[in-house]
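Only one protein chain is missing from this complex, and each of the others stays in its spot.
Should a chain be cited, it is by its letter among A and B, assigned in written order, with residues numbered from 1 in that chain.
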Amino acid sequence: MGETITFWVLAVVSVSAALGLVFSRKAVYCALMLGVVMFSLAVLYAVQDAPFLAAVQIIVYTGAVMMLFLFVLMLVGVDSSDSLVETIRGQRFWALVAGLAFAALVGLAIGNTIVGPAAGLAGATQAAGGNVPALAQLIFSRYVFAFEVASALLITAALGAMVLAHRERVRPKPTQKELARARFFSGYAPSLPGPGTYARNNAIDMPALLPDGSVSRLSVNRVIARHDVDDDHFPEDAKLADAIRQAVEEEGK
Amino acid sequence: MGGYFGSYALVVALFAIGVAVVAGALFLNRMLRPTRLTPDKLLTYECGVDPVGEGWAQSQVRYYVFTYLYVVFAVDAVFLFPWATVYAAPGFGMTTLVEMFLFLGFIALGIVYAWRKRVLAWT
Partner (left out) sequence: MNNTFQAPTIEYGQLAPLLLVFGAAVVGVLIEAFAPRYLRKSFQVPLTFVSLLGAFALILVQVFVSGVPTAPAAMGAVAVDGPSLFIWGVILILAAVSVLLITDDDHFVPQAAAVPGSAEEDDALAEGAAHTEVYPLVLFAVGGMLLFAASNDLLMMFVALEVMSLPLYLLCGLARRRRLLSQEASVKYFLLGAFSSGFFLYGMALIYGFAGTVDLAGISRALGTVSGQDPLLLIGTALLGVGLLFKIGAAPFQAWKPDVYQGAPTPITALMASGTLVAAFGALLRVFWVALGNLDWDWRPVMWGVAILTMVLGAILAITQTDIKRMLAYSSIAHAGFLLVGVIATGDARQNADALSGILFYLLVYGITTVGAFAVVTVVRDAGGEAGHLSRWAGLGKRAPALAGVFAFFLLAFAGIPLTSGFFGKYAVFAAAATGGALPLVIVGVVSSAVAAFFYVRVIVLMFFSEPAADGPTIAVPSMGTAAVVTVAAAATVVLGVFPEPVLRLADQAASTLFIR
């Protein structure tokens, strides 16, 4: 009974999530929908006496593979968008027809199958002492060769990821010393000093100088300038003093 | 749901209590504090600077390799679990040990390769 209820609840959840995955415009939403589908599958496995498969579904798929998907999505820039131009005319229509026909075919075929009462997994795995040990027995004896060969798949994937995504340094990485040396020998003046290197004051009441030596009008603090004029307290530099006076006059207008 | 999952009932109950404590505290907090929202308060907080542009950042393809390595570890962990349950059983010991470590050795090869390619080093 519990299994039936769980199935029907999850059927609705996972099918709607799958539809959302297909029809959602935003890639991240698609990924989250996929997460929901995977999660519902995990629960379905759990209900059907396959706790290990459920755990694997969550650890590997909802965890690791989803992470991989999200990374791939993040590789895609914000400004990229799908091209919705059909290169083959009527493609979408026929794809839809074929898809529905296929779904109907599979649905009918499986619906027509005469299925006996469910035997349950527990009976099959009892001899080995439970679900996980039963799996272990198969993996390490009957299917051991497939198990070992599967590792070739993982090595290939490692090689592939590295070849396609990792840029090996062709030449050694330049050290700080080499970079500095290159800059000094480049013929340009060695880098200009950073801002503030030649400043004689470090106060908010001093107007700032632009790189060409002129005064930045923006940097004059109006409130302090007014106090300066009131107290007749000006910087020694005539240029700066002028700027302060000017700022107060402008404000007065 | 008896049987296998029944043995986890305590874990589930504990988890539920944990969630209830945290959620209850947050709910109480919510009930007690005054809430007056302004548009400024609802902005994303980024060190006091107003957020500009989209929140979506494109990441470098080389980080893909790290996720891939994570997947490899996840996959071999999956095979380790069933192995761990039967390892001590009669007849399983040496044979499965060799089989498992052959598999792990092959997988480790991928990581050795990544390490030698200086994928794991900060560049």
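Rule of thumb we're sticking to: a contact is a pair of C-beta atoms (placed from the backbone, for glycine too) under 8 Å apart; a residue touches a chain by one contact, two chains touch by 3 or more.
Because the structure is predicted, anything quoted here is derived from the model rather than measured.
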Displayed partners of the chain not shown (whole complex): A, B
Given B:A20, B:L43, B:A77 or B:V112, the one touching the chain that is not displayed: B:V112
Among A:K26, A:R92 or A:R142, the residue in touch with the chain that has been omitted: A:R142
Residues in chain A touching the chain absent from view: 105-106, 108-110, 112-115, 127-129, 133, 137, 140-146, 149-150, 152-153, 155-157, 159-160, 162-168, 170-171
Absent chain, residues of chain B that touch it: 61-62, 86, 89-92, 95-96, 106, 109-110, 112-113, 115-117
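In this section, only the chains that are shown with their structure count from here on.
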Chain A and chain B, separation of their C-alpha mean positions in angstrom: 15
Residues on chain A engaged by chain B in the complex (per definition of touch): 2, 46, 49, 51-52, 55-56, 59-60, 63-65, 67-68, 71-72, 74-78, 122, 129-133, 135-137, 139-140, 144, 147-148, 150-152, 154-155, 157-159, 161-162, 165-169, 173
Complex interface listing, chain B residues touching chain A: 1, 3-5, 54, 56-65, 67-72, 74-79, 81-83, 85-86, 89, 92, 95-96, 99-100, 102-103, 106-107, 109-111, 113-114, 117-119, 123
